[in-house]
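To start, I am sharing the structure in question, which I have written as structure tokens.
All protein chains but one are shown at their positions in the complex.
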Amino acid sequence: MTEYIVKEDALTAFFQAIANGRRLLAPQGQGENCRLEVATGPVSLDYGNTHLSPKATFFPQTEKILAYHKKADQPKYNQYQDLGDHAEPTVIFGIRPCDAKGLAISNKVFQNDRFTDPYWKGKYESALKIGLACLNPSPQCFCAAMGGSPFGEMGLDVLAYPKEKGLGLKPLTPAGEELVKAASLPSADLASEIKDLEKKAIEAQGPLDTYQIINERKIMELYKADHWSATAEPCLGCGVCTFFCPTCHCFDIQDETSEAGGVRMRNWDTCMSPLFTVHGSGHNPRPSKTERVRQRFMHKLKYIPIKQDGVRGCTGCGRCVVMCPANIDIRTVAATMAQASA
Amino acid sequence: MSEFEPKVVAFFCNWCTYGAADLAGVSRLDYPPNFRVVRLPCTGRLNPKFIMEAFKRGADGVWVSGCHPGDCHYIAGNYYARRKFVLLHTLLETIGVDPNRLRFSWISSAEANKFQAMARDVVESVRACGPNLTFRKAPLALDLPEVA
Partner (left out) sequence: MGALETITQKIQDKAKSLLESGQAEVVIGYRKGSTPLVAAPYFARTPSDCENLIWSSFAKLNLANYLPNRTGKVALVAKGCDARSAVGQVTENQIPRDNLYLIGVPCSGLVDPAKVAAKEGRPIQKATETDETITVSGVGFEVEIKKAEVLRRNCEVCSHRSPTMADELTGPEAPAAKPDDFADIKALLAKSPSERLDYFQDLIKDCLRCYACRNACPLCYCPVCFVDETRPQWLGKSTDPMDTMTFHLLRALHCAGRCTACGACETACPVNIKVREFNRVLDKAVQENWSYEPGLTWEQKPPLTVYQPNDPADFIK
């Protein structure tokens, strides 16, 4: 496939062309407050990363799944009403490659050979994803160390990058090619420029070589290591890391009822809360924050790679690093995991 | 009279105001039927989350009433409760809940007339506030497809 160029003065027309009547989500707002939401204002091209990861677009914090009536005089009495997947045709511009990879990882959890989650599937498959590559990684960024790249392509239909106040575009899938073609843009050969920029952006991230060691160490060796209580000691147990993580996908099913009926919904849950694992009997297999913190890091760095052919469950977006009130840095934890003795 | 009939959740202490309600009843004193009583051992038992739960579920008003200060069956329960009420009242008023929706009174078990007057006053002032539409949980919309 060839690459394309969007000139600065053609940006507005470009966004209109790719939206083409569909919902367009794009980075809105500057700096730390940049959010991926329905584009009503100018689309930001210069931001570290969006405040929240894009997972909420496909996996909302609260999603209503079904409703039921309890009153016998209602026509739908005693029936479950499927509330659908709430999917709508969407084009998302400006997903960072780390987040796109995070979505691809979650996609394997929600759609695999054993199970398909209809709510995720509907939204995920009705969205075209245009990534925006990173030229200047933030201090918390470490995607390259996680097997990704500031120009990573996993999970994307088109990869864009800022070029002379406009954009360079590289279609990655047939759907992406079609999307870009619809905007009738000048084509260009950008392959070598992309390679150079990617190399520079990777070099701007600090080197991290501990993950290979974690891959090689046995699960129980990592699990039984003696550092976990010290690692967990500063943890407040708030779960900010999980809410901001692009690959955290755990949820809790709740019914909210009234005398008329009820609605079943699923809400984001967090393994940092004792409630996450507590049994009906009151027994809690992860009774203290030591076990909970261990679970989170083992899940990201060991369990997911085992289940997903070596793809790590952390994409290096760095949100947990900056958002954690106690500054528990997954890079430091990974280094500790690699070194700690059992 | 408007068509709106307010629903008030009333939290009465077992020893005083609940007794006053009884006395008002056996004395054939008329009072409006718009409140549902939750009987507490003492106003000191009142956890602020009870009040929030009432509003959340759509109560138009909440009325808390117990023994006069100094008359508490448990010696000092309502003294402690009084300090909590000061904070609760201030907080809800400041965030914009009409103070007429959250009423407090001290009514002894002998004060049937005060009970009658207070009951009328509470219900009428809540009626004047109108239905509680802003400080409640939205009712579950079961009519599809708006639920989503």
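Should a chain be cited, it is by its letter among A and B, assigned in written order, with residues numbered from 1 in that chain.
Everything that follows uses one rule, which is that a contact is a pair of C-beta atoms (placed from the backbone, for glycine too) under 8 Å apart; a residue touches a chain by one contact, two chains touch by 3 or more.
Since the structure is predicted, the reported quantities are computational estimates derived from the model, not experimental observations.
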Shown chains in contact with the undisplayed one are A, B
Even though one chain is not shown, subunit A touches it at residues 30-32, 47-48, 51, 61-62, 136, 138-140, 230, 233-234, 236-240, 243-244, 252, 254, 256, 265, 267, 270, 273-275, 321-323, 325-329, 331-332
It is residues of subunit B that touch the chain not shown, namely 48-49, 52-53, 56, 69-70, 76, 79-80, 82-92, 94-99, 103-106, 118, 121, 134-138
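We take it that only the chains that are shown with their structure count from here on.
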Whole-Å distance, C-alpha centre of subunit A to that of subunit B, is 47
Contacts from subunit A onto subunit B in the complex sit at residues 64, 67-69, 81, 83-84, 86, 256-258, 260-263
The subunit B residues in contact with subunit A across the complex are 139-140, 142, 144-145, 147-148
